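One chain of protein is taken out of this complex; the other chains stay put.
Chain lettering (A, B and C) follows the sequence in which the chains are written, and residue indices restart at 1 in each chain.
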Amino acid sequence: MKIFHCNVRVRYAETDRMGYVYYGNYATYFEVARVEALRELGVTYKSLEDQGVLLPVRHFSIEYKRPAHYDDLLNIQTSIQLQSPTSLLFHYSTYRLDEMLNTAQTTLVFVDAASGRPMRCPDDIRFLMEAVNH
Amino acid sequence: MKIFHCNVRVRYAETDRMGYVYYGNYATYFEVARVEALRELGVTYKSLEDQGVLLPVRHFSIEYKRPAHYDDLLNIQTSIQLQSPTSLLFHYSTYRLDEMLNTAQTTLVFVDAASGRPMRCPDDIRFLMEAVNH
Amino acid sequence: MKIFHCNVRVRYAETDRMGYVYYGNYATYFEVARVEALRELGVTYKSLEDQGVLLPVRHFSIEYKRPAHYDDLLNIQTSIQLQSPTSLLFHYSTYRLDEMLNTAQTTLVFVDAASGRPMRCPDDIRFLMEAVNH
Partner (left out) sequence: MKIFHCNVRVRYAETDRMGYVYYGNYATYFEVARVEALRELGVTYKSLEDQGVLLPVRHFSIEYKRPAHYDDLLNIQTSIQLQSPTSLLFHYSTYRLDEMLNTAQTTLVFVDAASGRPMRCPDDIRFLMEAVNH
């Protein structure tokens, strides 16, 4: 399984009064990680939307092991696979150097913007998913 | 000048590692305050947008005097006036009990969603602004 | 099981370019919902922290069924139970009128601020949890 790497620097705005990254902000980090992984594959999420394909999140879960702090440089490792004909499964692991801070998953569903209904993964993306994980 | 009152409870997500409300989050509090002020006047911002009238912010400035903390119940006092035929000026003062924490202003411009160009303040809103400040 | 109700109005800041509440923002709504549920039981999260008891989130998962939109008035229904001697389990369901938008769970762990180590749920909170769910 191909692993994509993405670095994110923790912003002051993202910390809370415990001095930790607020637990809800990882969702944004994973958005950045998956968008950059797709970009590395030649797919820009923005152009998908411009073509009328939305990719809303259907499921998100995260297991927090250790907190991240202000100014930490985080490395998010992401893998992607086709979960069903209409959905993608992303796995994420967040590291600070070689310390794992958390692991997470999201399921994203292909939705036709015009009809608002689920649609099959476009062929070019399906081929990419198959190619990248061999 | 009519003063509108709006209460906002500080969320954990909105604090930073100093234990203060992050300085950028007041923009959101003022959005809530002006939307509730307009609602009190019978104007819902959402229905304005649904009618093709956008109200983007042109200018924002804020003077921070004292920080707000987690779980504080803030009272935001808002006044509205027509600044020009195409823009509204909002003044805000944020209080915790009788302690003033900051003061701010925003200018919002009426924009026609279809053309993307500034437009005159709709008559009904102009009449409301004139009526409310007498 | 006692169900706590909490209303949250969707802010403009919380929407994204799909016109939906950004998927990561529900974490903040659930923070508000659990803090208000505890307050209803007589426990303020702030005073817990002031007494040296932290409650970081260990696990969070959410299943999105339908999106929320700008200005929606959401009703979040929350239940709380002791999951282990050192952790609380919260279940959330988000409604817009009688339409269920999503369901979620968080596990929060009692941590001693001084040592940074997990600690047993304080007795008064344990009694409350037992009392409230009878």
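Going forward, a residue touches a chain if its C-beta (ideal position, glycine included) is under 8 Å from a C-beta of that chain, and two chains touch if they have at least 3 such contacts.
Just so we're clear, the structure is a prediction, and the values are computed from it rather than from any experiment.
Residue A:T28 is the one among A:T28, A:S61 or A:Q77 that touches the chain missing from this view. Residue B:N25 is the one among B:N25, B:T78 or B:T94 that touches the chain missing from this view. Touch with the chain omitted from the figure is made, among A:D71, A:E99, A:D112 or A:E130, by A:D71. Within the complete assembly, C:A13 is the residue of C:A13, C:M119 or C:V132 that touches the hidden chain. Where chain A meets the chain that is not shown, the touching residues are 9, 11-13, 27-28, 31-32, 35, 44-46, 70-71.
In the full complex, chain B contacts the hidden chain through residues 17-18, 20, 22-28, 31, 49, 54, 56-64, 67. Interface with the hidden chain, as seen from chain C, comprises residues 12-13, 15-19, 22, 24, 69-70.
The working rule: only the chains that are shown with their structure count from here on.
A summary of chain positions shows that the Cα centroid lying nearest the centre of all protein Cα atoms is that of chain C.
Rotation angle for the C-alpha superposition of chain B on chain C: 180 degrees, rounded in steps of 5.
With every chain reduced to the mean of its CA atoms, the largest distance from chain C is reached by B. Our note on geometry: chain A versus chain B, Cα centroid distance of 34 Å, whole angstroms.
Each of the following residues of chain A touches two or more other chains: 17-18, 22, 24.
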